[in-house]
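Before I ask anything, here is the structure I am working with.
The complex appears here minus one protein chain, its other protein chains still in place.
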Amino acid sequence: PVWAAGEMVLPSLVYRTGAYAPNGVPFANGVSDYIALVNAKGGINGVKIKLVECETGYKTDVGVECYEKLKGEGATGAAVFNPLSTGITYQLIEKTWVDKVPVHSMGYGRTAAADGRVFKWTFNFPTTYWSQASAVIKYIGDQEGGMGNLKGKKIAHVFHNSPYGKEANPTLEILADKFGYELIMLPVDHPGQEQKATWLQIRRKKPDWVFMSGWGVMNQVAIKEAAAVNYPMDHFIGNWWSSTESDVLPAGDAAKGYKGANFHGAGADWALHGDILATLYGGDKAKAGGKNFGEVLYNRGIVNAVFSTEAIRTAMGKFGDKPLTGEQVRWGLENLDLTAARLKALGLEDFTNPVKVTCEDHETMGPVRIQQWDGGKWVYVSDWIKPMRNVVRPLVERAAAAYAQEKGITPRKCDGSD
Amino acid sequence: MLYREAGQFKSSYGADQAVFPIAQDRWFIAAAAVFAFVVVPLIADDYWLQAILIPLLVYALAALGLNVLTGYAGQLSLGTGGFMAVGAYMSYKITTAFPELNIIVVFLFSGLFSAAVGIVFGLPSLRIKGFYLAVATLAAQFFLIWLFNKVGWFYNYNPSGTIDAPPRAMLGVLITGAEAQPEVKYLTALSLLSVFALLTKNLVRSSVGRAWMAIRDMDIAAEIIGIRPLRTKLLAFAISSFICGVAGAELFALHFGSVETLAFDINLSFLILFMVIIGGLGSILGSILGAAFMVLMPIALTNLFVGGLGMQAVTAKHTEFMVFGGLIIFFLIVEPHGLARLWQIAKEKLRLWPFPY
Amino acid sequence: MQMAAAKEAVAGAPLLTVNNIEVIYDHVILVLKGVSLEVPEGGVVALLGANGAGKTTTLKAISNLLRTERGEVTKGSIEFQGARVDSLSPNDLVKRGVIQVMEGRHCFEHLTVEENLLTGAYTRGGKRAEIDRDLQMVYGYFPRLKERRNAQAGYTSGGEQQMTAIGRALMSRPKMILLDEPSMGLAPQLVEEIFDIVKRLNQQEGVSILLAEQNTNIALKFATYGYILENGRVVMDGDAETLGSNEDVKEFYLGLSAGGRKSYRDVKHYKRRKRWLA
Amino acid sequence: MGVLNEFFVLPFLDIAEAPLFFIEVIIGGLSAGVMYSLVALGFVLIFKASGVFNFAQGVLALFAALTLVGIMEWGVPAPVALLLTAAVMVGLAFAVERLVLRPLVNQEHIILFMSTIGLAYFLEGLGDTLWGSNVKKLDIGIPEQSFEIGGVLLNQFELVAAATAGTLVAVLAVFFHYTRVGRALRAVADDHQAALSVGIPLKTIWVIVWSVAGIVALVAGIMWGSKSGVQFSLSLIALKALPVLILGGFTSVPGAIVGGLIIGVGEKIGEVYWGPALGGAIENWFAYVLALMFLVFRPQGLFGEKIIERV
Partner (left out) sequence: MSQPQKKIGDTLLKVEDISLSFGGVKAISGVSFEIKEQEILAIIGPNGAGKSSMLNVINGFYHPQEGTITYKGEARHQMRPHNAAKQGIARTFQNIALFKGMSTLDNIMTGRLLKMRRNFLWQALYWGPALKEELAHRERVEQIIDFLEIQAIRKTQVGRLPYGLQKRVELGRALAAEPDLLLLDEPMAGMNVEEKEDMCRFVLDVNDEFGTTIALIEHDMGVVMDISDRVVVLDYGRKIADGSPDEVRGNKNVIDAYLGVSHD
């Protein structure tokens, strides 16, 4: 293809087909709308972003194919990959350090990549599953009237029986030791359309809280089953891939009261949304609605796109206002400092928390907020909750060190020498 | 009238039993080998190697393995993904436990583990047949995946639950790991495929292969002429899972570099089975053609729809599904016995050319 | 070659005409190379020939079962009662009264013998009483089947299956039966009986019959007219007596030498082969 | 010792301790089993009547449910929408017969199996193109409340599902065994060519079974779709039907229901009582292992037609 001068390529691996399309579609729409808006306003410092979608169907091998196809696309190559799948992220982590393209797995992927000394090319800010788990426990403690009251309580973890679903387990276990709650592990096999056994066990063991790391159809079924065994919905908390519109809508009224973690806002009440609605949809709300406008995952797509474009903008500060290479964008990611003021300028005040990435910390351990489904929309029921860094960070560093050893990687010093 | 066997007389049974008895075929194969081993690495770019050719070769190897079991021995199996997982996880275990061991040897050892597992799950085949067996082999698929997911030992207890291929070199050339050259990975996969294809071809044209086919075509009669069904079937399971195990190890170490059990889920089993059927049951060439079809066709369609016709990625994908499904049915109708048979008919026509028959 | 003579020899209008058909399997294997034949209304016509001559193929071409074997008629035409039937489905043909008894029995293994017979009456709809009567008729012909009526066909003996297959065809009340080697695997007594049945059907019910048969002896005894097929071509035809008295037919199809029937023991070490066409 | 205890003592103690809960587990198993049966039934129908192992059965259920929801979204009342969807499924049956089955008549089972894979791809693409890939809520007014009787929790929805499956099975079993068409269906499954030769119209037969199977798929789609929303994952329910299929027998309508119940109850008991000792999520393979154990004794499944072995 011929590339217009002054254009740079942002690849977008999406899954608008397959079992997880209900999640993939809103996300992809959020990304593409935001980029369209940026372009409509003249691009980033005059550089237009060419968003190239590649359909993965959430399949790892297709994701790799997309990566290989897009990594060299455009005059300067791909800016940054957002694999949108833990499986694909794992594949790309290694490839990218050879190809010198950064990967940003926002709130998924390999948690250990938070250690930027080992994972130079991989970023997973603003937060990870481990951080999230600690924040959710904090929330529960809060609800119980203080962390001390967790002692003797029962917390069940219903999780997708895959590396993704199991991510939170070590953190939850450590915290169980620390706070003295009883942890009940309930794995659910993919795809999770049948969870009778799981919910029978919940009915029997009567946990005080249920935390869920689910994915796809598993969430919808879990919510229905929870209602069917009369589990109190407001004690049932999903992680941020388990608390979206697609998860609660099929359950209808049963889902009322269900909670979920999130690291950004839900709804369309931000200035940016108004901007998008006006610029891209000519104010036609119905048309925008068809594109999942304002849904949780749509908003997550926006956050993701904001991070990418802001990182590019940061990099331009150093390398000049022109299309940048992946290597340059990596620098932008590592030096990203998205302040509250900048967010406000973007029309996203308090939409997500400020982020400051460093060489050591590619995660930033951003705070998490709990939202609740009121039957028609998500509403916040907590303030921003800071994860327990003292618990999580050592885990991260240990895992990263083990990885480095296995792969024979010498960690960076982060003193500016590399 | 270039493709003729006239004038090529075979003076010994040995010559008659050669893999390619016709000279033109031999020339063609030699040319293809030169092309694959020499020309391709020179001209193919990263995308072709990493995204298309390496997976193609790996899948072709797996398809070859399954073809031994299903195409030759007639035992329908949906456990391929599980057996490949055994290969992958065992190669990880072996190479992390013995970092000095040559990676090719590691592959072969992982194959042995896979073969052992294959034998265990092949036991029910004595009594269970056809689609019943196919569904029963799903027990292997689900159990193995569950096991590798569950037992931390298999992934060295690392918290992410995935396994990563460490860099390993042979004769000073890196073969696995991110830094290994795609060309090297490609040649490794190609060599392994060629060797296994040749060995398998030899097997299926000797008495073991005939015993398999006998069991496949009519197991009772086979038993009556003296073939021991269980032993023959188990040998097929063992060899098939051996090859699949090696393919699994390759998929992990050469292609992906990092996998979780999801990579070996039931869809992989189905995919390999489709390759075998589309390519041609009971045909070595078919395994390769089938793999090529299943790997290349979707990519070609996507590139056609997105690149060529400028469709949206989603619409393209949906259309691709429909066209791909339609193509499968179309090819089956044109030739139920697969692409390999189609190729053979083409050759036969060529032989008769310019006469229609 | 002797079409004209053939036409004269048979009485009545032709019920079935096969006109110079050519059949190819799998797009490449040419099996029938221009076969023509006729079956007159009410006639019994035998189709003779060595293994692989194309008898079965001819019958399948007529009953339109070829397509299921990836074979097709590439030239020529087939007419039944004056109308072309080459493109009818087998089911329509059965409805018009042409049914084939396939070589190699082809019983429905998992159905009982009786259910097998009843499937034969499928095209006749649900006329219970009539069908019951015909069922009794078939049992009358083959008492052995009555004994085994509730056995799964897959477990009956070869001969029992053959009877089932023939009985099944009779259940459709055909106008014309294409019989492919009915005598195969039947005890001598039964062979006679089957041909008696065939004859009775022919004479009493006016069913026409096209018969592919290796047992030339008996075929020529019951048939009025015969065709000899070799290598996919009709090499000779004539009425049964003429054929029966032809020297070559005698020697190669009837096993009669100049001095009467020769013993199988004596043919041992020498062998002369003759083919009409190379 | 500890292991033995965990596997052979504790689970039984557990059961004895809370018998009411055990009953609940069994009921849970039964109701899950009924849902599996619904899917298995579609497979059985098609296999029985054409020897085709229909890989597309799951996608068929998805397609049916999608169509139903899609039509309901136009504002059509549920009963009318149901009829319209049924009509679409019949239309689909015609298309499948003409475009897939007819050209492949008399081919080996595995080839037909493969062709249904092509069909699955096609329908998946078609469904997405026509109706989009969002999760859609399906509500045709089946009550969903739970209630307790004597301390045992029951769910109305599950009772409706059980009743539906029971009725379907009864009707279909009668249809297969006692009608002329039913007999013809079984004949076709045995030998396409012979069936043709006796004048059984394969076309009609195939259209009938695929229509019936399509409608059964619609029922399955409704039941499962009400639970999880209508979306692509619905097509994966086919996997849950496979152990049921081999346990009950590929060719038996009653087998589908009995097999479903056994698998349902077996896997729930396994998961609830033995699962914890093994780390949980054993349901999937446990169902297959359970089915395998039955198969070793009856290779054709509990009610399947005996595999004829003769020379």
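By written order: A, B, C and D. Residues from 1 in each chain.
Criterion: a residue touches a chain if its C-beta (ideal position, glycine included) is under 8 Å from a C-beta of that chain, and two chains touch if they have at least 3 such contacts.
Just so we're clear, the structure is a prediction, and the values are computed from it rather than from any experiment.
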Which of the displayed chains are touched by the chain that has been omitted? B, C, D
Option touching the unshown chain, where B:I103, B:L235, B:I266 or B:I284 are the choices: B:L235
Contact residue for the chain not shown (choose from B:A97, B:V120, B:V173 or B:I220): B:I220
Could you tell which one of C:L30, C:M137 or C:A187 touches the chain left off the display? C:A187
When the complex is taken as a whole, what residues of chain D touch the one chain not shown? 310-311
Residue numbers in chain C that touch the chain omitted from display: 25, 29, 48-53, 56, 103-105, 144, 148, 151, 155-160, 162-163, 181, 184-193, 214-217, 252-255, 261, 263-265, 267-269, 271
Need a quick check: the contact residues on chain B for the chain that isn't drawn. 12-14, 17, 199-200, 202-203, 205-211, 213-214, 216-218, 220-229, 235, 239, 282
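Everything below uses one rule, namely that only the chains that are shown with their structure count from here on.
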When the centre of a chain is set as the mean of its C-alpha atoms, what distance in Å lies between chain A and chain B? 37
Roughly how far is chain B from chain C, centre to centre by C-alpha average, rounded to an integer in Å? 47
Of all residues in chain A, which are in touch with two or more distinct other chains? 16-17, 161, 189
Hunt down the residues of chain B that sit against at least two other chains at once, touch-wise. 146, 317-318, 321
Touching pairs of chains, which are they? A-B, A-D, B-C, B-D, C-D
Touching chain D in the complex, chain C uses residues 63, 65, 67-69, 89-91, 93-95, 99-102, 106-111, 115-116, 118-120, 122-123, 125-126, 152, 154-155, 168-169, 172
Touching chain D in the complex: which residues of chain B? 76, 124, 127-132, 135-136, 138-139, 142-143, 146, 150, 220-221, 224, 266, 270, 274, 277-278, 281, 315, 317-329, 332-333, 336-337
Can you check the complex and tell me which residues of chain C touch chain B? 24, 26-30
